[in-house]
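Only a single protein chain was left out; the remaining protein chains are all shown in position.
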Amino acid sequence: MSSLSGATLDAISLLAGGDAQLWGIIGISFRVSTTAILIAIPPSLLIAFLLAYGRFPGRRLLISVFSTLLSLPAVVVGLTLYLVLSRHGPLGDWRLLFSQTAMVMGQIVLCVPILVAMGHSALQAADRRAWETARTLGAGPLRAVLTVMHEVRFGLFAALLAAYGRIIAEVGASMMLGGNILNYTRNIPTAIALETSKGEFAQGIALGIVLLVLAFILNGLLHYLQGKGRFAV
Amino acid sequence: MSSLSGATLDAISLLAGGDAQLWGIIGISFRVSTTAILIAIPPSLLIAFLLAYGRFPGRRLLISVFSTLLSLPAVVVGLTLYLVLSRHGPLGDWRLLFSQTAMVMGQIVLCVPILVAMGHSALQAADRRAWETARTLGAGPLRAVLTVMHEVRFGLFAALLAAYGRIIAEVGASMMLGGNILNYTRNIPTAIALETSKGEFAQGIALGIVLLVLAFILNGLLHYLQGKGRFAV
Amino acid sequence: AEAGNDHVLKLATTTSTENSGLLRHLLPVFERDTGYKVHVIAVGTGKALRMGRDGDVDVVLVHAPAAEQKFVDDGHGVKRVGVMYNDFVIVGPVDDPAAAGNSSSGNEALSRIAKKKAVFISRGDDSGTNKKELSLWREAGIRPQEPWYREAGQGMGKVLQMAGELSAYTLTDRGTWLAFMNKSPLRIVYQDDPVLFNPYGIIAVNPARYPDINYTGAQALIKWITSPAGQLLIGNYTVADSLLFTPSADTGHLASEYSAAGKTE
Amino acid sequence: MSSMLNLQFNNLCKRYRRRTILVNLDITLRDGECTLLCGSNGAGKTTLLRIMAGLEKPDLGTIDFGFGQMKWRRCKKTLQEKIMYLHQQPYMFDTSVRKNLAYALPSGLSNAECSQRIDEALEWADLRRLATAPATNLSGGEAQRVALARAWLRIPLVLLLDEPMANMDQESRLRTHNLLRQLKDQGMAIIITSHDTMQFQSLSDRQLILKDGKISIELSTNQAENVTAFPLAQTSLHDTA
Partner (left out) sequence: MSSMLNLQFNNLCKRYRRRTILVNLDITLRDGECTLLCGSNGAGKTTLLRIMAGLEKPDLGTIDFGFGQMKWRRCKKTLQEKIMYLHQQPYMFDTSVRKNLAYALPSGLSNAECSQRIDEALEWADLRRLATAPATNLSGGEAQRVALARAWLRIPLVLLLDEPMANMDQESRLRTHNLLRQLKDQGMAIIITSHDTMQFQSLSDRQLILKDGKISIELSTNQAENVTAFPLAQTSLHDTA
């Protein structure tokens, strides 16, 4: 275990020392996942809202589908998109395979179900009077939607964190679609997988700790921005 | 892509035909994940409740820690537990490595943060009067806790589905701790990873579809049991 | 070739070449010499060939002669060119309960393990190593069975770890073994039989199937890696003071091959 | 007195599960008319107001804005936009009292104007001290006052008040009373439900009693309107007993 603390210290000193390669990997991780979640949020929340407040045939089924998609393995997403993006695939001409764009696509597919299912759960718990009061006070549908979302912002925030946690730590899709190419598509999880496959456990765990430390900082920052921690009751 | 539909049909006919090996893999998947989540639920919900309703120093920090742990990569969990359970590790004498028990342990570690963070988010959205009314009507603390949980059961149910989805689809920890041994610790995700590494993409996706179909059925069943779909508003 | 991306070359290879550090030893020199940028995608042999077949990479470097031959015969690749070889070794517990170390051939070593029903961990993942192992069992006339024979379905490194944890035997390539030697409680129990020979080949993906593939780059890499300079670099790459790979390219043969391919383009 | 607003709801029907709440109910709103809606608990007062406000779907019924009868579905949006409904238990947005009030302002006002109007509303509702307090923590009566102040800022065409004074203290009741008279004089159509009918007697032009899903009695209270002094609002426990 001493090699572990050693490797963690090493990793942290590399971090602190601004090691270009390590920071490059970290940058790719956060850039890809942040892009993915930013793209995924608006449609997901809209779907979540419609599922919670809309009344249309097939709504129940759709809710079931999205909660089923929570069990979608990352590898399967990776594989499927691989087949789509691969030269033979329908989008083969875009030549996106083994690029960060492909990774972003994979992570979007992975985080949409979480955002929808958790967002739906938060929105359906909102007091119906929130929507009604907004409308009756003259808010248009869009403003009323935003109002309801503001009312359940803690729940939506938790959904966001869960989705982000899922994709920042995800390895299956990134590996397949990015190819784990150094300086180009290697992110923290694929780097951990690589170190692990080499038997360099300490390096792997050290990278994991780096990821968690950065996630913790990001988390704290978000909590802070999100209104001085009124996250809790 | 035709090989894909072929493989899916193959997989489904194997399923229907009661293919022992395939059903064995499926059985291991669901047995391990169900055990893990059943063990994880009681302590997680308790922690979630304390975080939502308790007032103690360090509560904020703890909430942040749990939402950070949402980004815990499965491989890191796998690695860490591996080092703990390995021959030289502190629990090496238990000889648990490469067993279903080890997989269960890994999946527990993975699903507790989700259950706690999402459970907290659901519980903190509950009307405070629920707890107060329960207490004032003579319910003891335990009964009052259960009452509050019943009031936010849709949120908790969503948390449960998210946690179960995470671990049933998870490959990093199961691979490390179970070892993907045929007929013994090979579950659906590790089997998918194996097929993928062989380049048998169609097989991998077919297995993924099998997983999703089973998850969908389980889902529907839970929704049904959970009170004829009052899941929605 | 696609405009603007000519200098990027996608190489699918097995984890053994990447994990052993060989590519990090070779490619920077190649990139400096030729100006290409190589994107290494390290996966299992099966997946690497699959990526080549789909035209998602430009060149593959793998070690599974039979599969490689089929790859070329099916028209997915231009030609298999031998690059280097190393060898497989059988590793097992230090006390060698099956006495596999006393064998006179690889087949006999496996027979002893089977007879003793000592635990043997197979890669079980259709990789080059796995194919080799299966062919060895076949040649020894044994059908290995559970519970002593366990199919792990994982990479070489993981299987070595598992074997260490379970005090089991396994077949490994020497490169990975050298990388893991220090962390493993196992030792080599049998080695140096010619049947354990492990040749690596490099194949350019067929430009006839994928006209816009970076065939020029692929040929440049093949030419360079089989050139005396490349071969020398392979030959002097050491891990833990041991040589890992033996260069084996027939450079003269390759030169004519390259010019022939160039003419057809 | 040509009536600008003439909003007719015809043939409204509403059932919940096996219980019928409203049966073929007709009701007409005219501007400047204040209607007092009475009825025992569960009679369907809230349901009726919510249908009129476009918040609850009737099983049957048509609406006539003066251009012919339309299905509820088709006028739902218009109803939501033109008519303001005050919940029986007012809902406060999870933000400050000030922002709760700001929500009701029409768009297109300048910042200074907004701020001035909010200040007026705070003044009117006697909530200056609480301007920056989180609205979700307000006391029952304070929340009711904020809800009414929002109505005051919004100035809808029709105002539907569901037990607007239930938790208010006497002073606020008086102030509310004056406000409603003012709004009525401006031509707003108002419906008030209440169990303390006496409190609104002087204000209302007519009193409807909802019973068994229909409007069973319609009393005109116009004659009481010209009383200059504010009459003692009397509530007797024996009224209906």
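For reference, chains read A, B, C and D in written order, and residue numbers begin at 1 within each chain.
As a convention for this text, contacts are C-beta pairs under 8 Å (C-beta built on N, C-alpha and C of every residue); 3 or more make two chains touch, one makes a residue touch a chain.
Computed from a predicted model, the values in this text were never measured in an experiment.
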*asked:* Can you list the shown chains that the omitted chain is in contact with?
replied: B, D
*asked:* One chain is left out of this view; which of D:K82, D:R154 or D:H177 touches it in the full complex?
replied: D:H177
*In the full complex, which of B:T34, B:S86, B:T147 or B:N183 touches the chain missing from this view?*
B:T147
*asked:* Using the document's contact rule, name the residues of chain B that touch the chain not shown here.
replied: 127, 129-130, 132-139, 147, 150-151
*Quickly run down the residues of chain D that touch the omitted chain.*
16-17, 19, 39-42, 45-46, 88-89, 129-130, 133, 137-142, 145, 162-163, 166-174, 177, 195-196, 198-199, 230, 232-241
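One rule holds for everything that comes next: only the chains that are shown with their structure count from here on.
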*Which chains, if any, touch chain A and chain B both?*
C
*Whose C-alpha centre lies nearest the centre of all protein C-alpha atoms?*
A
*Between chain C and chain D, what's the gap in Å when you average each chain's C-alpha atoms?*
80
*How many Å are there between the centre of chain B and the centre of chain C, using C-alpha atoms for each centre?*
37
*asked:* For chain B versus chain D, what separation do you get between their C-alpha means, in angstrom?
replied: 50
*Which residues belonging to chain C are in contact with no fewer than two other chains?*
155, 158
*Touching two or more other chains, which residues of chain A qualify?*
196
_Complete list of chain pairs which touch one another_ = A-B, A-C, A-D, B-C
